[in-house]
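The other protein chains are all here in position, but one chain of the complex has been omitted.
Read from first to last, the chains carry the letters A, B and C; within each, the first residue is number 1.
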Amino acid sequence: MPEPQGANAIEFHNIHKRFGRVVANNDISFAVPRGTIHGIVGENGAGKSTLMNILFGIHQADSGSILIQGRPAHIKSSIDAIRLGIGMVHQHFMLVDRLTAMQNVVLGAETGFWLTGGVGGGRKRIEALQARYGLDFPLDHIPHNLSVGTQQRIEILKALYRDASVLILDEPTSVLTPQEVDILFTVFKDLKAEGKTVVLITHKLREVLAVTDNVTILRQGRCVDTVPTATVTRSSLAEAMVGRKINPVALPTATPSPRPKLSVRDLVVKGQGSMGVRGLSFDLHGAEILGIAGVAGNGQSELLMALSGLAPVIEGEIRTEHLTIDHKSTISPGGLRRGGLGNIPEDRHRNGVIGEWTGLENSILGLQRSKDVPGVGRSLNWRHIEAWCRDLLRHNDVRPPDPHRPIGVLSGGNQQKLVIGRELALEPDILLVGQPTRGVDIGAIEAIHGKLVEQRNKGRALLLVSVELDEIFALSDRVIVMFEGRSMGELSRSELSETLVGMMMAGMSKAEALGYLKQRESA
Amino acid sequence: ADPGLLYDLGGKFDRSFNENAFSGAERFKQETGVNFLEFELSNDAQREQALRTFAQNGVNPIAVVGFSWAPALEKVAKEFPDAHFAIVDATVDLPNVQSIEFKYGEGAFVVGALAGLKTKTGTVGFVGGMDVPIIKDFACAFHHGAAYTKPGVRYIENMTGPTPSAWNDPTRGRELALGQYDRGADIIFAAAGGTTVGILQAAADADKLAIGVGLNQNSLHPGHVLTSATAEVGLGIYLTFKEAQDGTWRPGVKQLGLAEKGVGWSLDENNKPLLTDDEIAKVDGIVADIIAGKIQVPSYIQTGACPAP
Amino acid sequence: MDPIQLAASTLRLAVPLIFATMAGLYAERSGLVDIGLEGKMLSGAFAGAAVASLSGSAWVGLIAAILAGGIVGLAQGVASIAFRGNQLVIGLAINIIASGLTAFLGIAWFQRGGQTPQLIEGQRFEAIHLPLSAEIAQVPVVGPLYATVIGGQTILGYAAIASIAITWLVIYRTRFGLRLVAAGDKPEAVESAGVSVFRLRYCAIFVCGCLCGMAGAYLSIVQGGAFYRDMSAGQGYMALAALIFGGWKPGRAALACLLFAGADAVQGRLQGVPIFGQFEVPTQVVQAIPYLLTLILLAGLVGRSHGPAAAGRPYVRGQR
Partner (left out) sequence: MTLRASSILGGLSATLINLLIALLLGGLLVAAVGADPSAALRVVYNGAFGSSAGLSYTFYYATNYIFAGLAFAVAAQASQFNIGAEGQAYIGGLGTGLACLALPGVSWWLALPVAVAASGLFSGGWALIPAVMEARRGSNLIITTIMFNFLASLLMTFVIVNLLRVPGSAIPSSGPMPESSFLPRIDQILTAIGIPTNETPLTIMVFVAVALALGLIWLIWHTRWGYELRAIGKNSDAAAFAGVNVARVKIQAICLSGAVAGMLGVNEVMGAQHRVLLELAAGYGFTGIAVALIGANHPAGIIPAAVLFGALQQGGASLSFMFPNVSRDVVVIVQGLVILLAGGLIHMLRPRLVAFFAGLLNTERSA
């Protein structure tokens, strides 16, 4: 690690980077002062990850230079970056599911040839670091079975284990619960207090305002501005990023349909790395959005899987107008779709799109057995489908609206716009919505929220599963809080409060939580 | 015109009948100074093509090795009535084809008889290549030969494998032979092309006896190769080339058995120490009896089954 | 069937499989799919027999075999790591080229159809007779077991057993193994942890080649006593099957090798044995035993096994 010179931990000078014809970084220059927390914001595809990947040696800049601790750095690979004291927590975690948490931390920084005494003597050091920064995780578990928040702590510790003095985090909070975010920010502050530097990429402006010292705004590959956080407001930041004003969606009053479109009774679903669903009942009516709140891993995913026909119902039943699913009569995802169900998956990469395919091919994924898409039948008429796809891309503001581009090269937000557009296109009666805005920029969030509310207003029934409380609060007519596979109670829109929902998410029933709050108020 | 030789799929150096044929052609070349053409197949479709190419180029006579050539030869020989052809191991009844057939069973019977004489454990073994009729024929005759000199002899049989690689898998051959020795056999007859050397190797490694096939393989592991059941494929090729050169070439069927010295058992300085004069005399007696028709050698190919000895 | 002899035969048949399976384990664990085991075995077998017969020493032959396997491995590495070729195609090509080239060189150097000269005593590894074998030979079970199963193997036989233990140690107990396993599952993670995936994979494919060379040396120097064209006879593919069967784990894969070898040994001994009194089972049915056994175990016991997640995917830095 170089001896620090000057006041800046990192300086970017005129960084350029192109991918084919896409200019990802265009003449970017700014500095990150040592011992600060630095935010980077920008729309999807603005070039944030690219810049950080250049810093970490994963990509090489086409031109421009980087100074680390005041000295010119030639970062050819991550090995160089690590040697320079840079640690990175990637947007998609770099954890190996075949290794334990501890092995993951030690990987590449082992002390000797033999892995004796707790993977090369690393155990003691890890435990010390865990204690120092409050980064709790079980050392001998496989990361795959741990919550995302825990996985992230492993990643952070991995960087600290290598004596990182600069820590880069790419959208670390997009999958975290509010509690986990709090823990994370405490860690940031501890690091800052030790003189370390933190670079934070995020789409959540609230967090930028809460925790950063300075913020850099990127737009379409260019650096718009770098300013002290104290001088900006949420709306000024948003405007700088998107280039226009952002308005929260309005939720006009609506009357839910009298008969439920979807009824779930005493549902039990086997858990996959969590407890699963353990007896859940609710009704979902037309013209309403039912929000399912809860810390990730409390059975929401299993609920969605069962409702999609991907996980068997162990007990209880799911009933729609045409179908009943219980432990005897299973139904395939195809059958459910035919029964008028739209489905926005939680995990876009895994379930929502096929990255190597073009937008055209992706635009009928899941609709391939539908009778309502022009050109789709036993044989496919791609000319007709292309016309439909162009409409879809245009109506949903997918950028670029090119049906022949592989979907994988689009930014996450644009992929998500395509998925949502596709699932809404046939106006299904019931719509399952899982984490609709994960990793999506504020402009796109506005658009997506608008689409969902529009469907509700048209009388469709929407089940919204999200770990984002903001999102739940903004969109839901009613909210069910899930904890360990059960409902902690149902709240109407007027009852919603962050403290109440937070307590229920931690495992208190609605009655207990209300009682506790009343007690506290009177005290 | 130069003569030509077309090998079967096993290729020129299969340590078996193709190689034997090659050595016959080489002998012809050395003695007469006349060159010969040759071709190794890569697949069945090349048979007709190879025959035609040779015939069109005036190669004469054209000898083919192996029964698999019969259908192709039958077709092409008709197209070139002026060319002369010879086929080993099959009969093609055409006025311009000489068919050279070996009575392999007679040779196998004789080495079987020798094995029957020599076995101390009362068990003899047989390792074949693939489970195909010609190998069954060897096996059956060998078994009968052994039972002739040692009634009630125990007989074990193995086939190396299901694909043509069975003809060229000495390591498997060795293991199968070792297995047979473990099961009590002390003499094993190998009729498995290139796999045979593995069986002979096993005999040397286990200090037991084995019988070679095709060529005289007695010298490979002296003291461990009891004898070899030879078939003079090379002689057949040599003769057909020579006859054509001398103008004495005749079409028709040549049956080469013990009487014609087309097949036989090899006796040389390598295996002499293993045999007593009495044993040699007995085997020669059996040879004479077969030639005289006093002993009938069973034929699996004809009957589709091997009668119990 | 004498169980002692059966065990000894199983071990002999298992040796080349074990070497090749361990070889494949290194390659595949590092993220390189290797169907070129066959070709590397063949190269090793040829180099081993050729050099042993020229030099007159089995040891020099063995070293040549290891080097030949290693060099072919590195070439395969360059093609699949640096040039990011399709690993299946490269493996296939290696097998085909090795089959042709060994025969070609064999004919050029030794004539006789590419067969190398028969190795004589001293040019081959002999079975090692353990001390006291003769003395306790009379003790039932233990005596023959000691003399022919525990003892009675060649040096390469013991090396094969050792290769299982060493592989286990390397994979689970060393830094190299940790990184290797990680590179096969998530190379990006290894790179972001500051370790070169390329270097790891080159190491792995080189070790793989060396072990294949040893497998080949066993075929030619010990078993065949010479090199014969295509003498590996599909064992590289069987090794691959054993590797998958054993879930890419050293111990289990070695067990799979023993299973295949055992089934093969039993098969050889069951041929022509009348079952149910006089009824003679067709040879083909007996020969099918190892394959059927594998299928039944695969369907019944093993089920879905997950190999290294990144195997077959060329690693490109920063690709998403």
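What we mean here is this: contacts are C-beta pairs under 8 Å (C-beta built on N, C-alpha and C of every residue); 3 or more make two chains touch, one makes a residue touch a chain.
Bear in mind that the values here come from a model prediction, so they are computed numbers and not experimental data.
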Displayed chains contacted by the hidden chain, counting the whole assembly: A, B, C
From A:T116, A:Q272, A:S332 or A:N457, residue that would touch the chain that is not displayed: A:S332
Residue in contact with the excluded chain [from B:E26, B:E40 or B:E243]: B:E40
Chain not shown: contacting residue from B:E19, B:E106 or B:D131: B:D131
Of A:S65, A:Q368 or A:S509, the one touching the omitted chain in the full complex: A:Q368
Where the unshown chain meets chain A, residue by residue: 20-21, 308, 310, 332-338, 343, 345, 350-357, 361, 364-366, 368-369, 376-380, 382
Touching residues (missing chain, whole complex) on chain B: 11, 37-46, 48-50, 52-53, 67-68, 70-71, 75, 89-90, 130-134, 137, 162-164, 301-302, 304
Footprint left on chain C by the chain that the document does not show: 79-80, 83-86, 88-90, 92-97, 99-101, 103-104, 107-108, 114, 237, 240-241, 244-245, 282, 284-285, 287-288, 291-292, 294-295, 298-299, 302-305, 314
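In this section, only the chains that are shown with their structure count from here on.
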Graph class of chain-chain contacts, one of line, ring, star, complete, other: line
Inter-chain centre distance, chain B versus chain C - centres from mean C-alpha coordinates, in Å: 34
Where chain A and chain C are represented by their mean Cα positions, the distance between them in whole Å: 46
Where chain A touches two or more other chains, by residue: none
Parts of chain A lying in touch with chain C, wherever the complex brings them together: 53, 56, 58-59, 77-79, 81-83, 88, 90, 94-99, 103-104, 106-110, 112-116, 119-120, 158, 162, 408
Sites on chain B touched by chain C in the complex: 11-15, 19, 131, 156-159, 161-162, 165, 168-172, 174-176, 178-179, 182-183, 194, 197-198, 201, 220
Residues of chain C touching chain B in the complex: 1-2, 5-6, 9, 12-13, 16, 107, 112-115, 118, 219, 223-226, 228-231, 233-234, 264-265, 268-269, 271-272, 283-284, 287
